[in-house]
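A single protein chain has been removed from this complex, and every other one stays in its place.
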Amino acid sequence: MAAKPKQQRLILAVLALAALGGAGVLAASALGDTSTYFYAPTDLAAERPDAGKSIRLGGLVKTGSVSRSADGLTMRFTVTDNVHETPVSYTGLVPDLFRENQGVVATGSFAADGSFKARELLAKHDENYMPPEVAKALERSNKATGAAQPPAA
Amino acid sequence: MIPEIGHFLLWLAAAAALVQAAGLAGRGIEVLAVPAACAQLLFALAAFAALTWAFLVSDFSLQLVTLNSHTLKPTLYKFTGVWANHEGSLLLWVLVMALAGAAVAMAPAPLGPRFRARALAVMGLVSLGFFAFLLLASNPFARMLPAPTEGQGLNPLLQDPGLAFHPPLLYIGYVGLSVAFAFAVAAMLEGVVGPRWALAVRPWVLLAWGFLTLGIALGSFWAYYELGWGGWWFWDPVENAALMPWIAATALFHSVAVLARRDALRNWTLLLAVLAFSLSMLGTFIVRSGLLTSVHAFAVDPARGLFLMLLLALYVGGALAVYAWKAGSVPEGQGFEAFSREGALVANNLLLSCMLGVVFIGTLYPMALEGMTGQQISVGPPYFNATVVPLLLVMVVLMAIGPWLSWKRSGTAHLPARLLPAGVAAAAATVAALALFDVRSTIALLGFAAAFWLGVASVQILLQQRLTYAAVGMALAHFGVAVSILGATASGALQREALVAMRVGDAVQMGAWQAELLDVSPVAGPNWTALQAELRISRQGAEVATLKPQSRTFTRPAMETTEAGIAALWQGDVYAVLGRPDGFGKWQIHLWFKPLVRLIWAGAFLMALGGAVALAGRARVRLPRRRSGWQGAFAPQAAE
Partner (left out) sequence: MNRRALLLLPLLLFLGLAGLLLVNLGRPQQAAVHSRMVGKPVPEFALPGLDAEAGLSSKDLATGKPVLLNIFASWCLPCQVEAPHLEALAARGATLHGIAVRDAPEETRAFLQRHGNPFARIGLDRGGQLMLAFGSSGVPETFVIDGRGIIRYQHLGDIKAADVAVLLRELERAQ
């Protein structure tokens, strides 16, 4: 048992690397399983994730699309990036700043019947803030449709 | 005038930091380190006082005051508004750094004046960078003329005692770790790594760790009662930014204990000391640069991000370069046996490092992926729960065993008898959770078992005779971990939740609890109006509480917030959030019963208390100045 310090250090280093490697594998596999990808409606039109896979859907809440069901808890609305649209249903409390024509990020998944069910809505913030993903998605769809870009100043 | 004086004092403080840093060059300048550190504190304190004064008298000619204060703000929040913003929080950061420097200068120098001067020089160098950042890129005393007649800063979310006192606690923790960082760099330069160094650095690490613990717990409690989402930890990048230095500091004082007692793990301890403060700076950088999307959004200026980035690269890169260059010449320490206290502590360090690694990867991976592929993802609680929880469970198993092993070489024959009560308690807790509370989730069952296993083992240590302060502190802190785990497990696994749309007069059943909506009425505060629901909560027919959740609308700035109604009962919290009306006379109400949830924060408080007790022990045994002070460290009489 009484190994020499040198030898012991080696065993220790190997153990440490093994542990860190194990943690790395754990992290990598968990990342693969649990990362939620961001989609804009245009992305969904191109490629739809598997039913049940958790994603984040971002865009603007389409004006006039918000309706509530009779149970008073479920809300339906349409997320748009001005090119494509995705209908969403959400059961739960509506965040304070959820408004029509404002940015929203809905975390949820597609059901087997193809409808998108949101678990969580993030609608932030004040007038000057838009979730960065939504801003980027809108910018992308603007570019895609060739909407006029302001000339570089 | 006073703001100009404050600005000038900041320059003076920076000059003092420069003198302090010049000590690195040697040549006798190092005798100035102690007076320079004291001068830096005085100047920084006076500059901070000047800014505080501007906030208290609402001097709106300062841009910072205009943006972050308002005459209608209660005085307390005018005061805390000083650091509830980018510039002010950096001023607080340098103030705490100056405080730490002066503390090092005034405290006894067990490693001699030369070493202290070196350490102070490193601290001065770090301060200097932050002074430069403050003065060149984030001047808190910038004027705005003509002065507006009223300020903009009434953000209701920031007017809260929890948020007001969370940053100072965190900063004391972050910056306290700069002492360990400076001691590590000085030790590498001087080649004095060993037990005496470990004893000298230990109190600073414990102090910083205690404040970090309190700061994180307070932040978590604030998120719980203020955000109205019912959760207490969201694995948000900003939260992780504070958690990572905490994990590193936890690993650090455990490895410092091994170094102090057995003169082993020299290089490893040095690396951890460098890492802990580096992660603090990285945390500040992440929060301030806006690189990571977070619920705690700050306005962002890329130029500032770049400046912070340069500081980070300079200090962390510099320290790691010294490490690569000098640590190789540190003589190797002692070896040790696997079955010994130090063996258990090494295992603890490995597990904590793994935890740190997975949190680090989870926090930064989205940014790395976006940088490389443009793909936007988010890594949330499922990832962290899947990776951190198993590591934590393994660690808890060891935390109960480790203290029963003696230093150097330990027999194992005494272990079964020692661990029997903890084992019985863990088994009983599992059976009770299964049979009485109908818990089926494996993780939850393991959580209950772990809490009782560690809790009972820690109490057993406290029942021993002839305990040192260090042992009491350790047992208290471990008991705190058990308490927090129990709170987290119970509030998750035994939680009851109901999401309903109710009319006034309706009632809803949630487990043994019943909630009746008595009324929804408008109420008004100083700068807000709200709809307030009144919910009568009863348990098995007996009324226990009335909850008044609100949906508030603030004027100036226009903003809507949710105030949860929370009743703290001995069984746990009943938590209600009022949503919007559905337009047909019904109100959305989200209700939770969260059993034992407050144990989470009580446990964190116990951990910090344990740190304080261990620190008190250091203060007592340091007086004899000899290593013999440590011989009394707790070691159960092994049955060999």
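Read from first to last, the chains carry the letters A and B; within each, the first residue is number 1.
Criterion: a residue touches a chain if its C-beta (ideal position, glycine included) is under 8 Å from a C-beta of that chain, and two chains touch if they have at least 3 such contacts.
Just so you know, these numbers come straight off a predicted model, no measurement behind them.
K.L.:
Out of A:A13, A:A70 or A:A111, which touches the unshown chain?
P.N.:
The missing chain is touched by A:A13.
K.L.:
Return the single residue from B:L67, B:L134 or B:L405 that touches the missing chain.
P.N.:
Considering the complete complex, B:L67 is the one touching the chain left out.
K.L.:
Using the touch definition up top, pick the residue from B:A327, B:A425, B:L547 or B:A564 that touches the left-out chain.
P.N.:
B:A327
K.L.:
Which one touches the absent chain: B:D160, B:E337, B:E370 or B:E534?
P.N.:
Checking each option in B:D160, B:E337, B:E370 or B:E534, the one touching the absent chain turns out to be B:E370.
K.L.:
For subunit B, which residues reach the chain that was dropped from this view?
P.N.:
Subunit B touches the missing chain through residues 66-67, 148-149, 152, 267, 271, 274-275, 278, 285, 289-291, 300, 302, 305-306, 309, 312-313, 316-317, 320-321, 323-324, 327-328, 364, 367-368, 370-371, 556-558.
Note that only the chains that are shown with their structure count from here on.
K.L.:
Between subunit A and subunit B, what is the separation of their C-alpha centroids in Å?
P.N.:
28
K.L.:
Going by the contact rule at the top, pick out the subunit A residues touching subunit B in the complex.
P.N.:
Residue positions touching the partner: 1-6, 8-9, 12, 15-16, 19-20, 22-24, 26-27, 30-31, 33-38, 54, 56, 68, 71-73, 91-94, 96-97, 124-126, 129, 131-133, 136.
K.L.:
Within the complex, which stretch of subunit B touches subunit A?
P.N.:
Its residues touching subunit A are 293, 295, 297, 332, 334-337, 346, 350-351, 353-355, 357-358, 361-362, 365-366, 375-380, 382-383, 386-387, 390-391, 499-501, 551, 557-562, 577, 579-580, 582-584, 586, 588, 590.
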